[in-house]
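Every protein chain except one is present and positioned as in the full complex.
Read from first to last, the chains carry the letters A, B and C; within each, the first residue is number 1.
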Amino acid sequence: MSPAPGKTRLRHGVPRILGALAFAALLGGLVAGIRDLPRLGDPASPAATHVSPRFIEAAARETGAANMVTAVLADYRGYDTLGETAVIFAAGLGCLIILALAAADRRETPPPGLTHRFGSPILDVSARVLTPWILMFALYVLIHGHVSPGGGFQGGVLFGSGLVVVRLVRGRRGPAFGPGPRAALVLACAGVLAFLGIGFLAMAFGGEFLDYGTLPLGGDEAHVRELATLGVEAAVFAAVAGTVCVLFATISAGVRETEAARSAGSASPPGSDG
Amino acid sequence: MIPPPGVIGVGLLAVMLVAATAALFARDLLVAAALFGVFSFAAATWFALVGAVDVAFTEACVGGALSTILFVSAAHRTRRWLD
Amino acid sequence: MRESLPGLLVAVPLAGAALVPLIGALFRRGARETALVLHAGVFAIALALFALVQDGAPIAYAMGGWPGPWGIELRLDGLSALMALLTAGMACFAAPLDLSGRRSGAAGGRTSPFGDSLLRGVLLLLLAGLLGIVATRDLFNLFVFMEISSLAAYTLIAAGGGKATIAAFRYLLAGTAAGSLYLFGVGFLYALTGTLNMDDLPVQLAAAAPGAALATGVTLIAIGLSIKAALFPLHGWLPDVYVFAPTATTGFIAAVMAKVSAYALLRLLGETLFGVEAGAFVLDVLLWLGIGGVLVGGALAIAQTDVARMLAWSSISAMGTILIAVAVGSELAVTAALFHVVAHALAKGCFFFAAGALAGGLGLSRVQSWAGLASRLPGTAVAVTVAAFSLIGLPPVAGFFSKYLLLAATWNAGGAAGAAAFAALIASSLLAAVYLFRVLEAVWFRSPAQGSLLAEAPRTGPERLRLPRPLVFAVGALAALTLAGGLFAAAVERRLPRWPLPEPVGAASDLSRLDSARQEGAGTPGRRVLR
Partner (left out) sequence: MIFGLSAIEVVATLLLAGSLFFCLAAVTGVLRLPDFYTRLHASGKCDTAGLSLALVAFALLAGDALTVVKLAFLGFFAAIANPTATHALGQAARRSGVPVWTARHGPPR
């Protein structure tokens, strides 16, 4: 009854008209609904008067994080952040599984990936100059997330991107830089586990899960929470950076060497490392 | 108090709308990836404009830089053109 | 200990999801054993919670020590404990199986560089996501865990390779649209009330003026969750997924995944938003859609020749049944719905595990190819028969009693809608009888076709037909549970939660709690919140 998968049906005919109608209805509903909502940034709206004042007044005192966003994300709603980290981790695992299994299905050894250095001396030098700054900025974003925009998530993405830039420029032939897929996976797992570990530790010391205030780190509660938040952010950092590396490694693993790149002279046999 | 987005905000929203629609109908996957990058940067600027600096930062990191790289890598694994 | 169980319920599988791939990547062995221990541990936690909430008092848990609406609260009451128990239990049956969708013909088969530890981690992730949906009292947190469970499910389905990948991709498109719609809806509700907490939301909504924004938000949430729950007419992704996904995944997903989304629908529309005009209206619409789903699902199941595809359409019909009961919303109806959720999960899990074992392992996917099954695999044939009886609603198995309660509930509801629902339920049983008796006839009364696998295989000796042992265990245990659910129906029914759910002790009024928290100033929030 149902059509074979792979045949895209939404090309023509009734389903397409139905799709267009559904889209129009959704759009109409959204527009009609949005007219009723409070204006963007309205200080009298419920979003600004109900829960937010507590965060604005007490976040810095209670959690030790001057950046309210960090306080909410990592402390008040740390459980959500744990979930988001798990979402990213799930995406990394999914890519790894689906692409690795797809390669195994074709009964071929996984393609060697970006074998050629499509770089040139200019790219090489630029990468050498820029990468340390990118990596350092990533760490800065992680640590400075308490007082300014940023945090583990953005820092992790930046750190991963920095490593990816090197891989892009140097290919696999250059000296190994950054983690390989296995090490990246270990890093991602360790990050998620570290986040959960902080939560379990808080439980072990008599608090709720993720209740940083109970951790025996010395000092007053706000300070302890601040330190624990930093730990959590570092865990997110590791998980995200690891996942970014896993994603890039698995997705770029099948990139074929183009004709042009071969003619540009990559002499060494593919898959000489991995 | 955050000032209302104004002309620049409306312009950014228009850019986002156009870029997203164009990416949807682009036949060339690399063009679609590039248009998605445009969308992300416009979105990041818009977030910054309405005061969500953290969100803007994240959007710039993820949408503008990382996902574009991943999209291009993924496009290399497939045929470049949709038919 | 009692207080910390809800936190552990989600945190333990989540930790397992990271731990198992880590063990696989570092040591290459021990991952499977770790995963099994963790699944058993989660089941034990869910069982303990289910036993603890039997006395009626829900167990609340404030994540991070921050009470709602500032922090995220979990709550395990009778309803969520039941769903958690069902989910964790079904995961235990799927956990020992081969998750990679390997066909038995391909010796050696597919190997990822990390063994199957990644897939085992993803199954734990799926479990964590579903349990997170079940336990949470926070709208956005529900979305986060919905995403976790969806991503894990796409991966597990796509691991089947080939057509399963395409089915997973279509599921991904539908699921992403569903998630976005749900998130839009939550955004509307947050803009209107400033809260995400399910206990606080009704209080704030009572103060807010009803309008188009509220109606839009509620509708978006309902559509999003309906897609996830594969409710007619938003079920398009389901049949291919159930047919092509690996056996273990299909058995687990078919048994619980859509039902967890239906649970979220009941929580949000039936409990949190029921006082809202739009919420009640959406429930009315859902009742008629449920009736449509029952009839369409049943009719299309008859048209199938492939067992798994037939079961998939039967699942759409069953989701319609559950939806009808949720929409009727009386105490009896919700009890019946929960009984049906349990009975259907057990029977459908059993049937799908059996069908997957026969289709994946032996290539017996069509109804005719099951001819003569009873003579070669009598145990499987008995289990399939028990499951089929439950799906049709014949005594003495669990499905009969859940159908009976459903019929009673719709009869009591009265009115045109009640009568239509009653008729639809009768029709669903008749339709199920048509398509399932066809299977049973082939299994018991036909002899295998000449030259078919069932005819050729020797009856005894090492060459005789056998199914993988964990699968045999899962099929047998689920059939036994289905039978037990029917034999001890009164005891099961007594343990189902009553609707409407009891107020948690100590949180009679959320407003008073908010006010007291405000008066405390912003000092340290209450560590031990209500239980």
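One rule holds for everything that comes next: a residue touches a chain if its C-beta (ideal position, glycine included) is under 8 Å from a C-beta of that chain, and two chains touch if they have at least 3 such contacts.
A quick note: this is a predicted structure, and the numbers were derived from the prediction, not measured.
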Here the chain that is not shown touches A
Hidden-chain contact residue, picked from the options A:L130, A:I143, A:A190 or A:L227
A:L130
The missing chain sits against subunit A at residues 118, 120, 122-123, 126, 129-130, 133, 258, 260-261, 263-264
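Please note the rule applied: only the chains that are shown with their structure count from here on.
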Overall pattern in which the protein chains touch one another (line/ring/star/complete/other):
line
Would you kindly tell me how far, in whole Å, the mean C-alpha position of subunit B lies from that of subunit A?
17
Chain centre separation in whole Å, for subunit C relative to subunit B (CA means):
36
Separation of subunit A from subunit C, taking each centre as the mean of its C-alpha atoms, in whole Å:
29
What parts of subunit A, by residue number, touch at least two of the other chains?
none
Would you mind listing the residues of subunit C that make contact with two or more other chains?
none
Under the definition above, what is the set of subunit B residues touching subunit A in their complex?
1-2, 4-5, 50-51, 53-54, 56-58, 61-62, 65-66, 69-70, 73-74, 76-77
The subunit A residues in contact with subunit C across the complex are 1-2, 5-6, 26, 29-30, 32-38, 45-52, 54-55, 57-58, 61-62, 75-80, 82-84, 86-87, 89-91, 93-94, 96-98, 100-102, 104-105, 181-182, 185-186, 188-190, 192-193, 196, 199-200, 202-203, 207-214, 221
Per the touch rule, the subunit A residues reaching subunit B in their complex are 40-41, 43, 67, 69-70, 149-151, 153-154, 157-158, 160-161, 164, 168, 244, 247-248, 251-252, 254-256
